[in-house]
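Below you'll find the structure, written out as structure tokens, and then a few comments.
Left out: one protein chain. Kept in place: all the others.
Naming follows writing order (A and B), and every chain is counted from residue 1.
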Amino acid sequence: MNSKYYKSWEEYKAENPEITEKQEKVMAPKIQTYEEMMFGFIMFLCV
Amino acid sequence: MLDLNALTQAVGDLDESAVVEMLEAFVASNPSGEEAYSVVGACQQGMAIVGELFENNEYFVGDLIFAGELLTKSIDILRPVISGADSKKIGSIVVGTVEGDLHDIGKNIFASMVEAAGFEVYDLGIDVTPSAFVDKVKEVKPQIVGMSGVLTLAIDSMKATVDALKEAGVRDNIKIIIGGNPVTEDACKQIGADAFTTNAAEGVKKCQGWVN
Partner (left out) sequence: MTEMLALSQERTQLFHDLIDNKIPKRVPVNAMFAHEFAIQYAGQDLTEAQWDVNGLEPIFNKTCQDFYSDLLPVSAFRLPSFYKILGSRNFVMGSSGFLQHPEVEGLAIEDYDAFIASPFDCIVEKVLPKLYSKLDTDSATKAMVMAKAFKAFNDDMGNVGRIYGNLIQNFGYGFVNLFSGFCEAPFDFLSDQLRGFKNISIDVRRVPDKVEAAVEAVTPWMIKMGTPPDPSPYNATFIPLHMAPYLRGKDFNRLYWPTFKRTVEGLKANGMRSFLFVEHDWMRYLDYLAELPEGTVMMFEYGDPKLVKEKLGKKHIIGGFYPVSLLKTGTKEQCIDKAKELIDILAPGGRYFFSFDKVIITLDSANVENTKAVLDYVAENANY
């Protein structure tokens, strides 16, 4: 998905290389959930 | 002088580039007011073809919208050579979407088609109060009033508008046509309108019949 305003977890991780494997386990679900929620909200505003 | 039949056909075909080319060449040829008037007539006949193709299910609502746009563009090109006195109107009509309702696509299609058919159109826009309708009718004394609405509450607003026109003593001098999703024969009777339609082309024919 090509956009400045939406990142997959892989893209986020690439931009934040300091995240360890241990941290990823607890961070990823939370951070990615908020990314998806924001995406959903913005698309909802367009329908 | 351009080929009027070819112009009519091009309008009917919704062939924008052909229409624009013909009209721009025509305007550049410095035509007389009389010639310009017959070109406008040819465009209007093209719009009648559009209406027929719509009734025959070859054109659809999207095409009617484009036709309205094409006609507006055509009149804009011709404007420098059309003098006001030559544009004979067959009648005038006040249209609007009734109070409480903000929808206007159908109304706009109808307004552009009825204008193309030769009516002077006074479009009051959306969410129009009964008193705004009354004031305009008193001001311009039209033959016809057209009310549009999509929501079921529009039926009540239409009735209120007809009642207001009666109270102002102007109801008997006009014909009233209603349009939109919720309008039916029953609604028409209840509201006190003279005709109803959910088809713009049919509505235009009705209006033409009233002024002939």
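By our rule, a contact is a pair of C-beta atoms (placed from the backbone, for glycine too) under 8 Å apart; a residue touches a chain by one contact, two chains touch by 3 or more.
All values reported here derive from a predicted model rather than from experimental measurement.
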In the intact complex, which of the presented chains make contact with the chain not displayed? A, B
If the hidden chain were put back, which of B:Ser74, B:Asn108 or B:Thr197 would touch it? B:Asn108
Footprint left on chain B by the chain that the document does not show: 14, 16, 58-63, 65-66, 69, 100-105, 108, 126-127, 151-153, 184, 186
Residue list for chain A contacting the dropped chain reads 1-6, 36-47
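Criterion: only the chains that are shown with their structure count from here on.
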From the C-alpha centre of chain A to that of chain B, how far is it in Å? 52
